[in-house]
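In this view, the complex is presented without one of its protein chains, the others remaining in place.
Our next item is subunit A:
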């Protein structure tokens, strides 16, 4: 291991690197019992800590708390990695030991360290989580956020592991969430906190330039990345996302050069070619509306159009009465009950002073759907369907089907039969397209839009 050599590999993390290296010191030296590393996603938390711990060569375990959803899995995984006995074909899927509780874990860890003569070395445990722990004799935990959701005593146990086991253990927690949100009750030992700040625009540029393909010069690629950042940087600072986008759109950028329409020097021409393309990418690939492979295909063949977006495909074919039930539910959710008389009664009295009524403080399109009762839904339903419908079992079963399709949602689980309450969960666009298929003008009946 030679940290000097890493200078080329690990960019823009000098300060964090030097702090971590000096905290860990030699393997035989004591380390702080716990180190807490926080920062946004893809700021190099996992990469850097893994690299350092691996270079140390001390006994180590990397755990991801997303994978270990129960404490038993977490403990057995850590012990398995430390002892080198992970379940696999060769050893008939044997584990190091059965370990259900924190008590057993600490005892077994002590035994293990004593047997392997590691007393002198630091063990790293790194639980990674969106709450992660690392254990080496130094350990690491990744995605440490999830440790909070396990039983209350697990996190304090890990934080005090070196004290409880009387061995030189260092637990590293990696997470996106700040320490104050972890620390709930007593018994918590404050770890050493290290912040990994986000990369600035220049640093992003510097790191992403490393990806430059061989055929093109670094300067050329970095000017391309610069263009890309000018479109995306406001919405996205995530390094891995940006790298992915850069690599995917690069073929389109160099297309004019390959065709011979432009040279590497024609920055302006290349920019005009790529800009609309990148803007489109922001609406589609960035949101995963089309998959990356679909996007690549679309780039290669000039003519083909984009496949329909995921969100645009959200069109559902429903039975006739279900459509009307859904429309009725939408009207009931977004119209105040007092306006029902005006819209749906055959002979309503004079409409008094609509102007004042309209001055409700916030529009219902902003505050969201309100709950309504079954009777109101049925009343609106009968008044908007022209044909006479009998309230058969089919109609009611269609309502519960709409609930299971999550187009409606039922509120309050208590009262299933008497006066259940519902809320409509679909958007205005969706309801408009549904009402168009049955020739119903939903806008005329909406309190906010009706004249």
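Just so we're on the same page, contacts are C-beta pairs under 8 Å (C-beta built on N, C-alpha and C of every residue); 3 or more make two chains touch, one makes a residue touch a chain; residues count from 1.
What we mean here is this: contacts and distances are computed from a predicted model.
Chosen from "Origin recognition complex subunit 4", "Ribosomal RNA-processing protein 40", "Translocon Sec61/SecY plug domain-containing protein" or "Light-independent protochlorophyllide reductase subunit B", the protein name that UniProt gives for the omitted chain reads "Origin recognition complex subunit 4".
Of the candidate positions A:101, A:263, A:292 or A:433, contact with the hidden chain is made by A:101.
Only one of the listed residues, A:181, A:315, A:341 or A:394, touches the absent chain: A:181.
Interface note: of A:367, A:397 or A:437, the residue touching the hidden chain in the full complex is A:367.
Within the full complex, the residue among A:70, A:91 or A:283 touching the omitted chain is A:283.
Only one residue in the set A:98, A:153 or A:218 touches the chain that does not appear here, and it is A:153.
Looking at subunit A, the residues touching the absent chain are 19, 22-23, 25-26, 28-33, 38-40, 43, 101-103, 106, 130, 151, 153, 156-157, 160, 162-164, 168, 176-181, 186-190, 192-195, 197-198, 200-201, 233-237, 282-283, 286-287, 289, 311, 362, 365-369, 406, 409-411, 413, 423, 425-427.
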